[in-house]
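Every protein chain but one is kept in place in this view of the complex.
Here the chain labels run A and B in written order, and each chain numbers its own residues starting at 1.
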Amino acid sequence: MRDKKVCIIILAYTVLMIAISLVGNNFLLDMVVLTGLWAFAAQAWNIAGGYSGQFSLGHCAFFGIGAYTSSILYCNTGLSPWVGMLIGGVIAAIVAAVYSGICNKLKGHFFALATLALGQIMYIASVQLTSITKGSVGINIPFKPGFLNMIFNSRATYAYIILTFVLLLTLFTYFIQKSKYGYFLYAIRDNERAAISLGVRGLQLKMGSFAVSAFFTAIAGTFYAQYILFIDPDSLLVLFLAVQMAIIAIIGGTGSYLGPLLGSVILIPLSMLLRAKINFVSGLDNLIYGLILMAVVLFLPDGLLPFILKIFKNRTGKKAMEKYPKGELNLDAKV
Amino acid sequence: MKKIWLTVLAALLAVSLAGCGGSNKAETTEGNQGDGGGDIKLGVILPLSGNLALLGNEIMDAINIAADMKNKSGGINGKKIVTERADAPDPNAGSTQANRLVNTENIKMLMGTYSSGIAAASVPVAMRANATYVEVNAVADEITGQGYKYIWRNVATASMMGSNASKFAAEYIAPKLNLTPEKLKVAIIHEDSSWGTSVSNGVRTKAEEYNLNIVCDESYSSKSTDLSPLILKMTKAKPDVVIASSYIADAILLQKQAKQFDFRPKAWIGTSAGHALGDYAGSLGQDAEGIFVSDLPGIVSDNGLDKDAAQLKQEFLTAWKASHETVPSGVTFGAFCGAWTFFNDVLPQCKTFDAEEIRNIYLGLDIELGSLPDGTGVKYGQNGQNERATIVVEQWQNGALVAVWPDNYAAAQPASLPLPAYK
């Protein structure tokens, strides 16, 4: 059964890759790339926010660390972003592990607000440390296409890369979810004390999952920098970005590897289309986006995934439902 | 209850989808004709929502007024100019919007961008697609410093804007105060975003050139809720002149808190942005009187304009006043002039509308100073920077911003120097 799911994921990936090679429309490709990027970032967020229950609103900090590390290294020393990406990921993971340790005792809202502080600190630091980050003026990454430079002429190449990233991360989360660690994480999320009393190493697991989550978020940051080719504090380290990662995962459905993918596939094209097409009154696109957000939260507070599964279940009997282990459906159990 | 919400949601989705579908169709028909018959399409990328919405929308209006004026007088060889608005509140959106306009809707002429950060993301996208980009506002020096071939900026750069403030302090204010430039104590303060930082770099460099005595040099966040430490620092440093690069909310707060703590330098020079907006004087009233602003030229004296320019200025102001309460600032004037030059002097000469042809036309332009409504002229360098872009010093006098320096632009004499004590 496990193999079957992996097969489906890989099949979907292959179909998408072929589809991309047929797409000539740049706006559509841009949409694919950004959807992939945010699916990846939300998937990374979900490792902390969805699995171990560490609702972070500070993931923009890790996104920023990734983007800044690889860009600074690339622009100053010519180091390939492929390497810089990993260095940025490791730095982000260390910061994340330490911070998760500091905030270990905090629950729910308090944890969210404490991580929010981390994002803000990184923002101010990146503005003020002008000798390293060039401050708010930002860093222009020169356009020199090449595989080693991780800069490409065609948006399709970016799309292939990010979709491969998404595939790998999705498989990674899938196997984590299936492994004993997945169940440990669910246990911590749902009732930390009980889990610890049963011998689950709560602190280490939480720190570990937060670090892994930060590592992948930083990779998303590098990809963003190499795609847009311009980074500054205002586009990387703002609260909105952290909120966006979380929103995508929540709207899709937390705690499952499919949720963030679903959330991104719906939200990113929606916001792009709204911005592109509802342009006759300034602000109307954001207004509609906000209303849709509110409506989804009001009606499907557990996200879209359980809702879709439910429809699926009604059509095909209970079979589909039973396939999911309980942990996945107990999506946002309140402690 | 749930039904009502569902209905609202459904209606919203329907409206947005209809909106998308509707305009999609329009584009495919028009987009294909692009440079054939029909209309001439121009994409305009600006922050129309978010923190920068105020000036973003004013600039959009100025560009539209220029397009309307040109269309009313017969258009471009009979064709109408149509602007396509693209909201880009942040760099990410700037890149996406530029890509959509250039690569999908096949619009090869863009205009924008007001914010330098957004321009930094949107301009390269256009350049890679060999599209023309007319930059009518963003001032960061980097924009024309990257070796791009098809970027055209009519307004001055951040460093010009900043250095002009220092120049005015050294060449005009110091003698008036009976001081040598070396004796003139200057405080340089700026908000710490991209804009404030690059302008203040210009201020600092020029101030050092003139050997001005810099007694205070501080940055702050434009979202600060309290600036009293900055005011007290300046109180202690006792500068003769304060040169401030601020957005609007912080410019207002600075002035209010300066008065609270009875800090009154002999002169206060703002650099464009916040200090130049009508809302600044509207918020401060009497306290804005006598504040200097180093800015893109706004409403300048008719003496510095030739006859056509003076008439054009009147037409623009009339159109502007029909829909706005405040007078246009220099930034808005810059946008109008940049758009007008493009519509009036560049497009009519175009046959293919491709970037290379437009480049040749732009490089061939030679319009004397004083031929545009803000007193500037046009002569582009190879890097796409207008070398006849100008910065003037204006002053708030009786609630209006008037050009006071240099003399050929001056509509009035500088007054309140040194600034009188607070009443």
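Definition applied: a residue touches a chain if its C-beta (ideal position, glycine included) is under 8 Å from a C-beta of that chain, and two chains touch if they have at least 3 such contacts.
Here, contacts and distances are computed from a predicted model.
The unshown chain of the complex is recorded in UniProt as "Branched-chain amino acid transport system permease protein LivH", chosen from "Fe-S cluster assembly ATPase SufC", "Branched-chain amino acid transport system permease protein LivH", "Peptide ABC transporter" or "3-isopropylmalate dehydratase small subunit". Displayed chains that the missing chain touches over the full complex: A, B (touch as defined at the top). Only one residue in the set A:Val32, A:Ile47, A:Met85 or A:Ala112 touches the chain that does not appear here, and it is A:Ala112. Of the listed residues B:Glu171, B:Glu208, B:Asp226 or B:Glu368, the one in contact with the hidden chain in the full complex is B:Asp226. Looking at B:Asp39, B:Asp68 or B:Asp279, the residue that reaches the missing chain in the full complex is B:Asp279.
Shown as candidates are A:Ile250, A:Ile268 or A:Leu304; the residue that touches the absent chain is A:Ile250.
If you put the missing chain back, the residues of subunit B touching it would be 1, 49-51, 53-54, 56-57, 192, 218-221, 223-230, 232-233, 236, 248-249, 252-253, 256-257, 259-262, 277, 279, 282-285, 287, 326, 422. Although one chain is hidden here, its contacts on subunit A can still be listed: residues 49, 55, 57, 102-103, 105-106, 108-110, 112-114, 116-118, 120-121, 124-125, 127-128, 239, 243, 246-247, 250-251, 254, 281-284, 286-287, 289-294, 297-298, 301-302, 331-332, 334.
One rule holds in what follows: only the chains that are shown with their structure count from here on.
Subunit A and subunit B have Cα centroids separated by 36 Å. If you check the complex, the residues on subunit A that touch subunit B are 25-28, 30, 34, 124, 127-128, 130, 135-138, 140, 143, 153, 155, 224, 228-230, 232, 234-235, 272-280, 282-283, 285-286, 288, 291-292, 295, 298-299. By the touch criterion stated above, subunit B contacts subunit A in their complex at residues 2, 5-6, 8-9, 12-13, 15-16, 19-20, 23-24, 48-49, 53, 56-57, 60, 84-87, 90-93, 95-97, 99-100, 102-105, 117, 120-121, 124, 128, 140, 142, 146, 192-194, 197-198, 221.
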